[in-house]
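One protein chain is absent from this view; the other protein chains keep their places.
Let's look at chain A:
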Amino acid sequence: MTAPQDGTDERRPIPYRLRWRPEGIFPGAHPGHGEGTEGEFRRHVPLLRQPDPRRIDLRVSLRDPHGELHVRQFAPRRSVPVVALVDLSGSMRFGEAVAGRVADLCALAALSAVRSGDSFALYGADVHLREDVTIPLARRRGLEEEVRERLLAARPGGSGTDGLVEAAERLPSRRSLVFLVSDFLMPSAHIERLLDALWRHDVVPVVVRDSAAEERLPRWGLMEIGDLETGATRLVFLRPSLRARWRREAEARRQALTATFTRRGLRAVELKDALDTDALARRLMEG
């Protein structure tokens, strides 16, 4: 998804499905907890169990050899809070990730949430929660533009992600769909702590990565690199052997991260180089 101003067809919400039933009372689009009178059909129950003669299913009742009356039971459609938790530490500045694909992703999520009647909240955080990149739960129209503006204006900086834990405490107390957008270049203990803080929620880790820093490396040459968070500099003498090692280590890191998520039953979405809307939609429909 590119900037919205260059096409009319760009703002197309993507559907998403939950693997769980949201609680709450706000009507929405997701089959929720409890028994409702309308919504998604769930099962038939005897009339005695649910004395609601308006929903007697005649065909099923006639088919029943015992002559029992069956009532259709529905799952109520409920809304779910959708939250984007964006890591705004210095490392996210690489390749203008926040202003680019992360803004795209969050705007798309906001649009999709609002269109399907869910509320959306945005929390940006570096060492602390960034109030200027925070939008509380809302379902108003044009929210996606607001989200995009906030993220375009945000200057990632700071060297830490403790603010994400802080933000996790501000999330709604009912189970929400949380997009955890980060490059996850932090110690694994931090990742564990953050995921612990988000235990209540359905977390979709969105791993921001850039092929320039992991795969598309020059074969030969000298490179002085500066850490965007700590400012530490190093000279790297790139050569095929080091390049291979670099790629191997990146691959190992990716696998370790995947293992961390898998232990908690999470499946990450890769946000690599550009937002691939179709792949995201596929992943979200899989639940």
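In the analysis below, a residue touches a chain if its C-beta (ideal position, glycine included) is under 8 Å from a C-beta of that chain, and two chains touch if they have at least 3 such contacts; residues count from 1.
As a convention for this text, contacts and distances are computed from a predicted model.
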Just by its UniProt name, which of "ABC-type quaternary amine transporter", "Ion-translocating oxidoreductase complex subunit D", "VWA domain-containing protein" or "Protein ImuB" is the chain not shown in this complex?
"VWA domain-containing protein"
Check the options A:Leu47, A:Val60, A:Val165 or A:Leu228 and report the residue that touches the missing chain.
A:Leu228
Sort through A:Glu35, A:Glu214 or A:Glu270 and give me the one touching the missing partner chain.
A:Glu214
Using the touch definition from the top, which of A:Ala29, A:Ala121, A:Leu171 or A:Leu185 touches the missing chain?
A:Leu185
Which positions on chain A touch the chain that was left off?
1-2, 7, 9, 12, 91-97, 100-101, 183, 185, 210-214, 216-218, 220-230, 232-238, 242, 245-246, 249-250, 253, 273-278
